[in-house]
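Of the protein chains in this complex, one is absent; all others appear in place.
Let's look at chain A:
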């Protein structure tokens, strides 16, 4: 007796699962950075255009394929054409790479969350050196939040060559993160369906609390004004459009096979067209929402640092010239500086190297993305708020929810094809398969907890998924439109959702999206070729800042292997099927 396929309890679970997967850390830490770099409010124009041209059609395509074929990525593409089963395998390989390094972020979120229960927060002040006379030098040169991130959390080595040992604290947090993921995927859709209610909705609650708090912070308006003033001249910069396209592409999580996996657990008559539109709109709205919060926090942090800088200069001048306290203020500072220079030229000249030019713009201009934004900038802003423990707990809990939501999608992309395959599912129950996948990922993930682990993390983050995904989605679109046939696909959709897709979808699938992906692909390749050697940012403890270094040859080999191993699946699988069929035909002709 065939086991019936597990289903979502109701369509809401499916929508929540997709939202929980798509709305991830990239919405919080990449979109605000892009907004700042490419024209503030003006960036929304290429962003929305790319959403309409690329995001919604490709999302609808993947959901429809999954819902119709009712199998994971490998089975679905095999059904479309046996030569294309490599696409499914490539998706699984990329998902595997992603889940290896992505859960390390959850481990870091756990680490910070557990450390938020202290008063004062451990990253609020620098620790003392051994004889208690001053603060630790590395911490003085950098800042306390950077010190906590680079030294206490990562314990990072000066370069990727020095591997160091596994940090047991991080390793233990990583194991906890994997246990949490295992708990959520243990029972398949039964457990995942309940968990996504939490992982999809809680981040919005926290973002709302943060929005209210952030808008009341002193100086938040500076950040918002800075962000939303559109610099429309950036629209002429092709990088703005390319980054908008890339952001939409990766933010929705296309090509990993997770969307196909989620959709395969749907009822066959589920209206995936409406769901695709809803999910992509919610994803983009969340990005804008998160960037409002982020820029308020930027504004607060920049204003705080600016005022600190001014106060330091005032103190320096007051002490040097023994002026009365309160004589120098922020308003009369410039005027008084000129007066002092006129009256005491010699002493003033001696002080000149220490007097910094404080500028609010310079503070706002420091655009940060990625782990730097999430763990350094945000924690710096949080430590200056009142009741900082509460906000810290809320924030890192939100990061955790976002990260786990995305992990559920990643693991679903790996597990659905495995549990679909008859060979594995007859021999092992799905709990054991999930357990084995989690265990392997955890063991490999321990490499990211070594001292040089963050450098390897950056390699995986930048190269494991980017190029391969573009190719995978390109092949997917071409396969559905031209190999499977657009008319056949139309008829299938008509059967599923009750009406044929409109001309907008058809044009996007057949022409616009493939062309866009090809141009993105070409851009990436030329960018890699033009930059020559790849470089990375290494933390220099003696200077207390990041320095640029070249990757050693074995790291470049790993990068090449990462990209090649997923891309090669497509032609190799096609070749394998072709050879198998030739052998079968010869075998038959021999018998006949």
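Keep this in mind: a residue touches a chain if its C-beta (ideal position, glycine included) is under 8 Å from a C-beta of that chain, and two chains touch if they have at least 3 such contacts; residues count from 1.
Just so we're on the same page, contacts and distances are computed from a predicted model.
Selecting from "Collectrin, amino acid transport regulator", "Decaprenyl diphosphate synthase subunit 1", "Alpha-1,3-glucosyltransferase" or "Adaptor protein complex AP-2", the unshown chain of this assembly corresponds to "Collectrin, amino acid transport regulator" (UniProt protein name). Touch with the chain that is not drawn comes from one residue among A:117, A:439, A:511 or A:578, which is A:117. Checked against the hidden chain, the listed residues A:176, A:444 or A:534 yield one contact partner: A:176. The omitted chain makes contact with just one of the residues A:4, A:165 or A:531: A:4. Note that of A:127, A:164 or A:552, the residue touching the chain absent from this view is A:127.
Interface residues of chain A facing the missing partner chain: 1-2, 4-5, 7, 70, 110-111, 113-115, 117-118, 120, 125, 127-128, 132-135, 172-173, 176, 179-180, 182-183, 186-187, 191, 267-268, 318-319, 322-327, 429, 431.
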